[in-house]
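A single protein chain has been omitted; all remaining protein chains appear in their positions.
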Amino acid sequence: MGSLERRFSLHVPSATRNLALIREFVTSVGLQAGLGEDDVSKLELAVDEACTNVIEHAHHGDATKDVVVRATFDDHTLRIEVIDSGPGFDPARLPEADLARLTHERRSGGLGFHVMQLLMDEVSYEIVPGQTNRLRMTKKLR
Amino acid sequence: MGSLERRFSLHVPSATRNLALIREFVTSVGLQAGLGEDDVSKLELAVDEACTNVIEHAHHGDATKDVVVRATFDDHTLRIEVIDSGPGFDPARLPEADLARLTHERRSGGLGFHVMQLLMDEVSYEIVPGQTNRLRMTKKLR
Amino acid sequence: MPHPFTVTRSAEGDVSVLALDGYLDAHTAPAFEEAIQAELDAGRVRLVVDGGQLKYISSAGLGVFMGFIEEVRERGGDIKICGLAPRVRQVFDILGFPAIYDVMESREAAIRRFAGPPAAGV
Partner (left out) sequence: MPHPFTVTRSAEGDVSVLALDGYLDAHTAPAFEEAIQAELDAGRVRLVVDGGQLKYISSAGLGVFMGFIEEVRERGGDIKICGLAPRVRQVFDILGFPAIYDVMESREAAIRRFAGPPAAGV
């Protein structure tokens, strides 16, 4: 009983100035998928976090690299893929996102992956070393 | 003396509801390329016209098809490509965009290609029958 | 973000005013078309389109004006356009609309114009 799948994708240079466009892209997709404003905001933030990580940690500010965001939805599920060509990492080995500890250590980061997990229904990360890494996030539609 | 080229692309289902996102995409690229607000508006309109034609005339409202917009710029030139998988057409054989005649004939169209030509520095169209058609538009950057 | 468009209707005697707000493109043009058609169906042919809140127009939006003007004038009415912001006005101008349509500054002037002599046909 597969319903029609809608596919969108955006390729932009890997630079933080493109985060605004990435958010507009994902907001537009979220609204079309039928998400309410509150869920669209959550989606927007989760994808911003994923792309910020790609720009900073995967591509280290190299704007000749691309950030690729793919979004598809059918009647049941909205799926996001954020693709990078960096070295990859193992999310299972990230320390717990403990705000008190991070603050105490004067860290100005360490919350991004946690935010994605809080806001999306599923978050997974697939590494193909030396090629592409894919962060997959899904959001159930009612 | 080639300057660094920035590349962007957007793929969306071929439906008029995606024109808003397409305009946001091209506005963002135009601003990054250094265009002033007035030129960004012209770019936005020209690309809207090109994509509207794809949605209506090339894909005939079939939203399972994709509209693809590519944008690249260097220090000198902003280039747009709008790609469709329709039958193609010959812009050289379009009748003149004569508002008085169109109005008299109660036509509610016929101005789109003319708008693109008025607003962009170059407009060309490449047909590969049965495969893809590419509308190319360029805007000089000062 | 979804570039909304609305038409708000009001009337001054036998003049109908359609106030446009937002983005008029190929996606939203049908709503504008319906609003004009509803006036014609009601026998109302003196139309002022107030574009004061119009943020964007593409040729699909201009096409709505083009498709109706002959019929409206044949029936003794007109479509007058007013209030356009400079960026929107520019689109009307480069395509030659002022040669065929009354494009005016204020809504009041547009309504008043209907009291004067009928506009020349195209």
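Order as written gives the chain letters A, B and C; numbering starts at 1 within each chain.
The working rule: a residue touches a chain if its C-beta (ideal position, glycine included) is under 8 Å from a C-beta of that chain, and two chains touch if they have at least 3 such contacts.
This is a predicted model, so every value here is computed, not measured.
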{"item": "Residue of A:Leu102, A:Ile127 or A:Leu141 touching the missing chain in the full complex", "value": "A:Leu102"}
{"item": "Contact partner of the left-out chain, one of A:Arg6, A:Arg23 or A:His59", "value": "A:Arg23"}
{"item": "Interface with the unshown chain - residue positions in subunit A", "value": "16-17, 19-20, 23-24, 38, 41, 44-45, 48-49, 52, 55-56, 97, 99-100, 102-104, 106-109, 111-112, 114-115, 118"}
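Everything below uses one rule, namely that only the chains that are shown with their structure count from here on.
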{"item": "Chain nearest the overall Cα centroid", "value": "B"}
{"item": "Chain pair with the most C-beta contacts", "value": "B-C"}
{"item": "Of all other chains, the one whose Cα centre sits farthest from subunit C", "value": "A"}
{"item": "For subunit A paired with subunit C, centre-to-centre distance based on mean C-alpha positions, whole Å", "value": "44"}
{"item": "Rounded Å distance, subunit A centre to subunit B centre (Cα mean)", "value": "29"}
{"item": "Between subunit B and subunit C, centroid-to-centroid distance (C-alpha), Å", "value": "26"}
{"item": "Subunit A residues counted as touching two or more neighbouring chains", "value": "24, 28"}
{"item": "Subunit C: positions in contact with at least two other chains", "value": "1-2"}
